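Here we show just some of the chains, and they stay where they sit in the whole.
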Amino acid sequence: MLQATQSEVFQEITNDLLLSSSLWANIALAGLSILLFVYMGRNVEEPRAKLVWGATLLIPLVSISSYTALVSGLTVGFIEMPAGHALAGEEVLSQWGRYLTWALSTPMILLALGLLADADLGSLFTVVAADIAMCVTGLAAALVTSSYALRWVFYGISCAFFVVVLYAVLVEWPRSAAAAGTGEIFGTLRALTVVLWLGYPIIWAVGVEGLALVESVGLTSWGYSLLDIGAKYVFAFLLLRWVAANQDVVAGSGLTTETESRAAPVDD
Amino acid sequence: MLQATQSEVFQEITNDLLLSSSLWANIALAGLSILLFVYMGRNVEEPRAKLVWGATLLIPLVSISSYTALVSGLTVGFIEMPAGHALAGEEVLSQWGRYLTWALSTPMILLALGLLADADLGSLFTVVAADIAMCVTGLAAALVTSSYALRWVFYGISCAFFVVVLYAVLVEWPRSAAAAGTGEIFGTLRALTVVLWLGYPIIWAVGVEGLALVESVGLTSWGYSLLDIGAKYVFAFLLLRWVAANQDVVAGSGLTTETESRAAPVDD
């Protein structure tokens, strides 16, 4: 039955132009981004800059895997909404794979931001753990079909984890970034990330999975896809362009340059 | 069919007062713990102390997510026990989500303990990997329905991973803790952890999933829930209270204070 569903879902997606275009657009853009980023990174030599570049390159790579899984129907399924939901009793197409792959791709974004801000390891660890928990509880919110209230309980828990992430990105990391001399580019990327990431819970709330004010699966999917384009490919492009041009600033301090830093006193 | 099961399971849990109270009690206590811990951490400023605090705060956050998933029926299911099991052929309610979320929450406990003991990165990595493997093989032990013998084979493998964890916590880390000046609090938390963690395989063995000497799903669930209360919220409370009062000791050495330590020789 699950496999029949995979082929059925694949057919359903293929027949829905609005929905399938929202997925294929991202596959195409992720593919182009990968080629562009490999090209942009050809002259990055400094170890810490390479780490930022590597983490950034994984963003579109995970994204193209995610959207291919969605378009194939592998990580999409029909779920029956519980009593209380606007579409109660109806079978709604749920793209649950999005939440699963966000648990892989969003830590890369935070890792890139944290390395840029030269955040300490403790802060980075806590933020990434909260971010993964945010995605996993978002997955739970999408998959609960036994109780409408519990869907929103998970939505609330997921938002609580989001607040932890926001606190670090908005309050803690700007200080580190200023100290590391990366304040300007960090400010740009932070603004992009915070504004776009706020869009995801809003789409969930008004889309088919939440209040269903927007009842179209295709429109909801395009909402997520547009946010992904900004928060992933545009984000990564701006970051990589800056890293390629400022390898000396990136090299300044932190995680991967310990050997050199340690060696310094000996040379004196 | 899987979704029918989710609603059916949700109904089954709701109707079983003993079972549902074992879950809701933990949701309430985890929620209170989160509020209390955020309040207790308000004055923690030292980076390494903040890392311990962050890892500790994630323990009740993962726990509340875990229990909400259990109560909703999302991570619970009926499994048919294989020939040889005391309840062979019967459908038994399996809370398989517990094992999955332990794979997320128990590393946080070990991370907090390891940071407290100032364990080296190699030891910490090996213990966390063994701990995750212990939980995943425990999940396999719970889900195997094709052979009674293989359920116990997985139980044995899981216990082998547990021995690796016990070895580090009982033999290796006390030495590091003594050297780091955290021997007393480490000794208290180690005793709490070792005694309570030994309870989990015992409950598995005597509960519905193992020998079924206790045939009540509700009683088995209360067993796990009581252990969780001690091993998670009491553990975290004791640790946080100590960290908040001893930030200077925590700051002494280790992972996150490398920059300062490295800088020291230059100042001489």
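Note that the chains take the letters A and B in the order they are written out, and that residue 1 is the start of every chain.
Please note the rule applied: a residue touches a chain if its C-beta (ideal position, glycine included) is under 8 Å from a C-beta of that chain, and two chains touch if they have at least 3 such contacts.
Every value quoted in this text rests on a predicted model; they were computed, and no experiment measured them.
Novice: Please state how many copies of the single repeated sequence make up the complete complex in this structure file, given that 2 appear here.
Specialist: Whole-complex copy count for this file comes out at 3.
The rule we apply is simple: only the chains that are shown with their structure count from here on.
Novice: When the centre of a chain is set as the mean of its C-alpha atoms, what distance in Å lies between subunit A and subunit B?
Specialist: 27
Novice: Looking at the complex, which residues from subunit B come into contact with subunit A?
Specialist: The contact residues of subunit B facing subunit A are 1-3, 6-7, 9-11, 47-48, 50-51, 54-55, 57-58, 61-62, 64-65, 68-69, 71-74, 104, 108, 255-256, 258-259, 262, 265-266.
Novice: Where on subunit A does subunit B make contact in their complex?
Specialist: By the definition above, subunit A touches subunit B via 1-2, 79-80, 82, 120-123, 125-126, 129-130, 133, 136-137, 140, 143-147, 150, 153-154, 157, 160-161, 253, 258, 261-262, 264-265.
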